[in-house]
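Encoded as structure tokens, the structure appears first; notes follow it.
Only a single protein chain was left out; the remaining protein chains are all shown in position.
Right after this comes subunit A.
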Amino acid sequence: MSKMHLKLTVNGEAHELLAEPRELLIHVIRERLNLTGPHIGCETSHCGACTVDMNGRSVKSCTVFAAQANGAEITTIEGIGAPGALHPLQEAFREHHGLQCGFCTPGMITRAYRFLQENPSPSEAEVRMGMAGNLCRCTGYQNIVKAILSAAAEMNTVKEAAE
């Protein structure tokens, strides 16, 4: 199959590569760019383990062709916070025990990262609805919801202090 020339910006870094048009974005991210934070749980856009941020929206990268991502700005879990400078969501997930096996966690945090930009002061019900595209088999969500609410409060406090 003939290949396409693609340009992507991932976590602020520019990449150029050749990929078959049918290649899935998740495979490009994991196998060509070696960013293995986003995971594969279903490949049918149900579980959200593969969630990345593309051009300011949460997308399930198992259901996006790499070709569709040409020219896109992408953020994966690896681009959200850094060792020693964690994002408040990363801190809050640990603090509130919002993860167990950790397999859903990169997708969860990446989705929550966008969700809190869409809705910086959500109610519990709004968090539950806003995160409903991401499945977790371990936690029962209660602590994930708690973590996101707490990160939202923390981020709002920091923002107010800055203003």
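As a working rule, contacts are C-beta pairs under 8 Å (C-beta built on N, C-alpha and C of every residue); 3 or more make two chains touch, one makes a residue touch a chain; residues count from 1.
We take it that contacts and distances are computed from a predicted model.
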Complex minus one chain; that chain's UniProt name from "2-hydroxy-acid oxidase", "ABC-2 type transport system permease protein", "NADPH-dependent 2,4-dienoyl-CoA reductase, sulfur reductase" or "Carbon monoxide dehydrogenase large chain" is "Carbon monoxide dehydrogenase large chain"
In the complete complex, the non-displayed chain touches which residues of subunit A? 20, 22-23, 27, 30-31, 34-44, 46-47, 49, 76-78, 81, 83, 86, 90, 93-95, 97, 99-106, 109, 127-129, 131-145
